[in-house]
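The complex appears here without one of its protein chains, the remainder shown in place.
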Amino acid sequence: MIIQFEQDIKESQKEAIINRIKGLKYKPAEVKTQMGEYLIGIGKKNFDIRSIGSMDGIKDIHIVSDDYKLVSKKWKVNATTIDLGDGIVIEDGGFQIMAGPCSIEGEDQIRKTIAHLKENGVSIMRGGVFKPRSSPYAFRGMGIEGLELWYQLAKEAGIKIVTEVMQVSQIEEMDPYVDIYQVGARNTQNFNLLDELGKNTDKPVMIKRGISGTIDELLYSAEYVFSAGNERLLLCERGIRTYEKATRNTMDLNAIAVLKEKTHLPVIADPSHGIGLRDFVEPIALASIMAGADGVIYETHEKPEEAYSDGQQTLNFPESAKLIDRMKKTFELRESF
Amino acid sequence: MIIQFEQDIKESQKEAIINRIKGLKYKPAEVKTQMGEYLIGIGKKNFDIRSIGSMDGIKDIHIVSDDYKLVSKKWKVNATTIDLGDGIVIEDGGFQIMAGPCSIEGEDQIRKTIAHLKENGVSIMRGGVFKPRSSPYAFRGMGIEGLELWYQLAKEAGIKIVTEVMQVSQIEEMDPYVDIYQVGARNTQNFNLLDELGKNTDKPVMIKRGISGTIDELLYSAEYVFSAGNERLLLCERGIRTYEKATRNTMDLNAIAVLKEKTHLPVIADPSHGIGLRDFVEPIALASIMAGADGVIYETHEKPEEAYSDGQQTLNFPESAKLIDRMKKTFELRESF
Amino acid sequence: MIIQFEQDIKESQKEAIINRIKGLKYKPAEVKTQMGEYLIGIGKKNFDIRSIGSMDGIKDIHIVSDDYKLVSKKWKVNATTIDLGDGIVIEDGGFQIMAGPCSIEGEDQIRKTIAHLKENGVSIMRGGVFKPRSSPYAFRGMGIEGLELWYQLAKEAGIKIVTEVMQVSQIEEMDPYVDIYQVGARNTQNFNLLDELGKNTDKPVMIKRGISGTIDELLYSAEYVFSAGNERLLLCERGIRTYEKATRNTMDLNAIAVLKEKTHLPVIADPSHGIGLRDFVEPIALASIMAGADGVIYETHEKPEEAYSDGQQTLNFPESAKLIDRMKKTFELRESF
Partner (left out) sequence: MIIQFEQDIKESQKEAIINRIKGLKYKPAEVKTQMGEYLIGIGKKNFDIRSIGSMDGIKDIHIVSDDYKLVSKKWKVNATTIDLGDGIVIEDGGFQIMAGPCSIEGEDQIRKTIAHLKENGVSIMRGGVFKPRSSPYAFRGMGIEGLELWYQLAKEAGIKIVTEVMQVSQIEEMDPYVDIYQVGARNTQNFNLLDELGKNTDKPVMIKRGISGTIDELLYSAEYVFSAGNERLLLCERGIRTYEKATRNTMDLNAIAVLKEKTHLPVIADPSHGIGLRDFVEPIALASIMAGADGVIYETHEKPEEAYSDGQQTLNFPESAKLIDRMKKTFELRESF
């Protein structure tokens, strides 16, 4: 069960509610986020919800039978909206595009990408400055200097930044320059990182599904950040690991459809990592929209064949422009249904 | 390599070509289908294609580096078209709908389904009369009597029939009543069945991807039927088995996009089995079209909750009608790109 | 529930029992095998087992909550023993070795293999004469002539034959020459083949687990053969398909341990296909014994590098001899526990 407290609830009222919950053999967990205060009750017994709902200090009460609670669609009536400022909004039921290179490589590359995005009406740029790499000998990204440089150029252009954070100690230094933190597929169950992103920032966090994470595990990971204090969350489907090796990963569009029913959080599709082959990024991106995605994140580079990483799945600018146009039309059609 | 023989090729010419092929250390395999005669050369050595192409009796020659040959897109310039008669055509790049119940249950059910299809402009009806079931104690279908009954009613209404064949001995009895044979996911690598469907019928064959078959294995299975004589083939993506259990299967839309590049055969999507949950059949069907599917097959029943099998993934008629409308609009949008 | 009828049960007694079963809302299914007669009751309601058990004509009655019934360990008190004649027995809790080439290639190969087996005290020879191959252009085996030849030589030497049957029509021609039929991984859910192996032969049948079949599906497939009449069954773990590509398949030794608890049927391990790499056949074979296998089947050839198929996973004779010795010692240790 989820109880949302009134903003002006008194300590004595809280105590009374907690005692009542315990009396029902529910285990209470208090959650205080940047937006509100909740009491989570973990348990299974049936009870009359009105007997609690009528207590003083309660704004709302919902039965949530899922094991994850705060991210469940069952208690949240309104669509979740994540406002990045300057009129740029990601929301449950809407559509946003995030595009850019796999790795941030330098000023020239950033400038060209920004110009391409602005020309095509895209407001959010993706790019990595801390790169998780299987091999310790591979390029690991430009680091915080790269992020600062990128931030200056993006800010001037009115472009928002989404980029990966790999560890707790990076949060503080990255925070001034980031509009959305990305948690990568290898860190989906890095619970310490999730906890800290709940406590130590008010910036939105986009959590990618694990390399072979289940849908429920993704929701649990979001519950970590939410229950630690940060409600501004996005989920991202980026392909799972299966036996099929004709594609880099198996983009799981089923998960997009299912997540849209299970959670109130916006769901973003990443076809670049999802299928991992340039020629198929477009059909999978368009398919993702029809499956229900609230946004698409993909890789584009002026010269994919010269990109520091992931060139094989990166679109050049003309391909990217064509994709943007088609995604908009596909979203319009979905909206018309 | 694939050599297509002239229709009036002489035996002596054939022999000369085969000898030349052997001289190149290629292993020759003669293939005679209902539509033409081919010589497949299996080997890896480089050679000057013109030195063979200019020999008498050769209509066409192509290098096909894939391990599957006749089903590869590399040699076939024109789209494959499968004409079912009465103006009903399935083709590479087009769009057809196949709908109906999981199991054929009786006359009333057949009549109602046909009426529903005709009202909504659908020309092909699916349904099972031989049902592969994990448990020997489950309902195994109405058998050949069911098929005969269905055929009478469908023929009157101008509706075509697609239905599963489970074993070699059924081909002869089924053949008068079938418009498209379906090979089920458990029989994708039943090589004897594939061979016989190549030799003993000229009806089209739709091969479903194995429970956890690779894309290449599906193409090889099609190569079996083609090389045994029957070129009228369709492939069907119906979900694969993965670790994720939130959905019945993991519908692999990546495979649709990839198959459209690898083969000239039409590719059909089966969202009902693919995701296995009624609420998500629509988004996955629409997504499949954007991924490139040439058709969609799905399950519909007047009263899904009373269906003999697969009720949990079956649409009722109003849901089906809405889906048909949206699929057509989605295909139109894809066509406009 | 499983009711075993008395051998001399009267029709009227049977009828009374069936009526009583139906009265309990259980769905009855009569099963007549070569060894006995059973009544399977499919249902969930609780009832007092004694109220039925005391009826005339009943030898034994058991509650079996599993969805598979006759193959479940829950009703069978004694270990299942499969007697091949000449003192060669495969049994639940024992240990037998089956070895030989992937494909039967000719007289010389057969003779040498038999000599090797006899020298090392192995009584069952494996080999394929009908080969399921992904590509229609690959070697498909010597066929029935190969089997006849093999049979002559094996019979003289007192060696038993285990070989794959691929389709219904082969049963009749193969039956005189086969000691154990093998159902391959691609045919585990070829239900027609399973049915016929239940009805039309009294030879034992070894069913391999599907390419990515579940443990339960394997048990259901055995239930098909059993309920169609043939109780002489073996199961075989041969590796499953996973994302890991360092090995050909992922030999699932967990399945061996689990099957030994779920079923009374003997369980055989196939490390050659299971891991698919010669160097690792020995450790996986020995591990299988510790996991509980009642036998091991593996591939050996005088010159693996010249074998028609599967050479990469085939042991030469000295490796095979060493393996046999170590398997026996490992089984002895297990026996001592």
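In this document, chain identifiers A, B and C correspond to the written order of the chains, with residue numbering beginning at 1 in each.
We adopt the following convention: a residue touches a chain if its C-beta (ideal position, glycine included) is under 8 Å from a C-beta of that chain, and two chains touch if they have at least 3 such contacts.
What you are looking at is a predicted structure, and each value in this text was computed from that prediction instead of being measured.
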item	value
Which of A:Glu217, A:Asp279 or A:Glu302 contacts the chain that the document leaves out	A:Glu217
Residue of A:Val64, A:Met166 or A:Ile215 in touch with the missing chain, whole complex considered	A:Met166
Options C:Gln4, C:Gln109 or C:Ser212, residue touching the unrepresented chain	C:Ser212
Sole contact to the chain not displayed, among C:Ser227, C:Thr250, C:Thr263 or C:Ser320	C:Thr250
Residue of C:Ile90, C:Ile207 or C:Ile289 in touch with the missing chain, whole complex considered	C:Ile289
Contact footprint on chain C, counting only the chain that is left out	212, 214-216, 240, 242-247, 250-258, 261, 274-275, 277, 279-280, 283-284, 286-292, 326, 329-330, 333-334, 336-337
Touch residues of chain B, complete complex, unshown partner	212, 241-243, 245
Missing-chain contacts mapped onto chain A	27, 29, 40, 42, 67-68, 132-137, 166-169, 186-187, 189-193, 195, 210-213, 216-217, 220, 223-224, 227-228, 241
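The criterion applied here is as follows: only the chains that are shown with their structure count from here on.
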item	value
Interchain centroid distance [CA atoms averaged], chain B/chain C, Å	33
Chain C, residues touching no fewer than two other chains	212, 241
